[in-house]
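Of the protein chains in this complex, one is absent; all others appear in place.
As written, the chains take the letters A and B, and residue 1 is the first residue of each chain.
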Amino acid sequence: MSALHEHLGAVPLIDHHVHGCWLQPRDRTTFENALNEANTEPLADFDSGFDTQLGFAVRAHCATALGLARHAEADDYWDRRTAVPEAQLAHHFLAAAGVSDWLVDTGTPGVASLGELSGLAVGGVYEVVRLESIAEEAAARPGDYAAAFDEILADRARTAVGTKSVLAYRGGFVGELSDPAPGEVAEAAARWRDAGGVRLTDRVLLRFGLHRAVRLGKPLQLHVGFGDRDADLQAANPLHLLDFLRGSGPTPVMLLHCYPYEREAGYLAQAFNNVYLDGGLAINYLGARSPAFIERLLEMAPFRKILYSSDGYGPAELHYLGARLWRSGMTLALQRFIDSGEWSVTDARRVVDLIAHENARRVYELS
Amino acid sequence: MSALHEHLGAVPLIDHHVHGCWLQPRDRTTFENALNEANTEPLADFDSGFDTQLGFAVRAHCATALGLARHAEADDYWDRRTAVPEAQLAHHFLAAAGVSDWLVDTGTPGVASLGELSGLAVGGVYEVVRLESIAEEAAARPGDYAAAFDEILADRARTAVGTKSVLAYRGGFVGELSDPAPGEVAEAAARWRDAGGVRLTDRVLLRFGLHRAVRLGKPLQLHVGFGDRDADLQAANPLHLLDFLRGSGPTPVMLLHCYPYEREAGYLAQAFNNVYLDGGLAINYLGARSPAFIERLLEMAPFRKILYSSDGYGPAELHYLGARLWRSGMTLALQRFIDSGEWSVTDARRVVDLIAHENARRVYELS
Partner (left out) sequence: MSALHEHLGAVPLIDHHVHGCWLQPRDRTTFENALNEANTEPLADFDSGFDTQLGFAVRAHCATALGLARHAEADDYWDRRTAVPEAQLAHHFLAAAGVSDWLVDTGTPGVASLGELSGLAVGGVYEVVRLESIAEEAAARPGDYAAAFDEILADRARTAVGTKSVLAYRGGFVGELSDPAPGEVAEAAARWRDAGGVRLTDRVLLRFGLHRAVRLGKPLQLHVGFGDRDADLQAANPLHLLDFLRGSGPTPVMLLHCYPYEREAGYLAQAFNNVYLDGGLAINYLGARSPAFIERLLEMAPFRKILYSSDGYGPAELHYLGARLWRSGMTLALQRFIDSGEWSVTDARRVVDLIAHENARRVYELS
């Protein structure tokens, strides 16, 4: 085992974008559907979530983590998994990820809360607050919408380390993204409240939220690229953010996932001092193909602008697998750079530390 | 030779999208032009169809199939090729492809018909019927256009196993793709008939044809991405199909070729239960670079949603080379997954069988 391999196996990670894991068991259909990110309908009868790169990765790496043989059969994996209480499974996988700090996007339902994650005692837990959730809370309050939004944001930002927007799922990045005038915001809020204040898709209010996050100055996470089909993938190409980024000042903007626009995201990370990227979510779904993706993340983006995340959500396998695949993919990628004489081992170790935790610690100002 | 290599060398293929091959000899200029897909003009004087990845692949693999040394000179290859009667050459190459069933798009002229292909006795032959050809026949009949279209489609569908649209060459995927109202169809048909009924580019009638195919329920093949410059490559990005796919119900939609949008196509194959993809045409033209392309086909698409095709058209070399390059590219790709510990050999063999023939057999309901 090379020195680099050893280092990558042990380096502590900051998972700067993740969700809660399940704490209650689900049935097999639900589990297999959770191995498909893009589909919003139940998998077809002829299909199986296990017959994918992610499914094969679960059978390779999560199987061994549960004491099964590598590449265990899907049925055997499922049997073993269901024999362990879900909370114990969660503790097992999250602990095995080697993550020192979890930065948790709390905008998704049905999974462990911040308190429950802390209770698992698998590392520090911090909140990343969803702007669209704040908007919904503000709509539910009486009085001035903007003032309510500001009050809630200020309150949450006392402990939250960053903000997150799912604009990609609410119309995408194409079109105007400037800060709307107060009058426009008030009008849009009134319209939305009249309509019941459910699921924010109003462009004016989405823009308002983004610019409040920019003003706050804490890192602003943006869902980019790969996700489910509710989003138009083309409209989640980060190049559409060019004008927004030109006006975003020093607030760090974190481009998440990025597949298949990771080259475009890397370019933006080079072009703007405040732009960062990661490859969370995509690494899990690419499985055996994730090393090639990790190599593409190491193209145009300066090494001080790349972060680690799993984007794990639901099955605790995903929280572990993100780390497992990142460690092995980075090993393959960097070893290749070393073997071809382009990087030194010292360079490689230093870049590992930057991406694993140093960049995140600096940007999120973690202690 | 590894077990996987051996399996991939022998596995029978279903070529689910292919055209006829030449049965009459052509001159060298025509042959070299057939090694360039994108150009619609004669090759420049300074150029040669042999000085391309496809040309090198012909000299590597088709040369040995004709008893020449690997990497034979272009002149020697041409001499040997022309010494063999074209029909014998066709039989030789098609038999060497190891294809059990050919699903033939009959919408292209100047090549072997279904009957002639059957006569070569190189495997089962099935029709995939071109929607734009049906439209032209319907326009040529008297009376109601829609009724004529339906009657022809029903008649052809008695034996055809699927339909095909070249919408990518008739305006592309950008813009409205919903089912037009009957009145719109009648009006558009009248306009088109008045104009002579040649080469369908009317958007209303193209949309009508697509939705008749969706209603029929047999697999609908769509040209996607790489092709000749008559198409605007950008408008052949399958992501533009998002709304169409949302409304396409259970009818299988087969995304063909896909280069350079294979990642986007794979995403759609994950996002929709009825979406499939292949890498035909592109594999041939990429030659030595096709293994990297085949690896990208194995990213987001579930393994039960990927098919094999050559898209061979014209020189019978292409019908053989598609299979030859797919076999060697898959061997390289899957061996790499196995060597890195991500896949088992059993996994790999099973995925080979799915892509080689099982998925096609299931989707096209072949016996």
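Note that in this section a residue touches a chain if its C-beta (ideal position, glycine included) is under 8 Å from a C-beta of that chain, and two chains touch if they have at least 3 such contacts.
Predicted model only: the values in this text are computed from it and were never measured.
Enquirer: Which of these, A:138, A:298, A:321 or A:356, touches the one chain of the complex that we don't see?
Expert: Only one listed residue reaches the unshown chain, and that is A:298.
Enquirer: Would you indicate which residue among B:2, B:24 or B:39 is in contact with the undisplayed chain?
Expert: B:39
Enquirer: Residues of chain B in contact with the chain that isn't shown?
Expert: 36-41, 43-44, 46-48, 51-53, 56-57, 59-60, 70-71, 226, 228-229, 232-234, 259-260, 285-289, 291-292, 328, 332
Enquirer: What residue numbers in chain A mark contact with the hidden partner chain?
Expert: Touching the chain left out of view, chain A contributes residues 237, 239-240, 242, 246, 263-264, 267-268, 270-274, 295-296, 298-300, 302-305, 337, 340-344, 346-347, 351, 354, 362.
Here is the rule we use: only the chains that are shown with their structure count from here on.
Enquirer: Hey, how far is the Cα centre of chain A from the one of chain B, in Å?
Expert: 37
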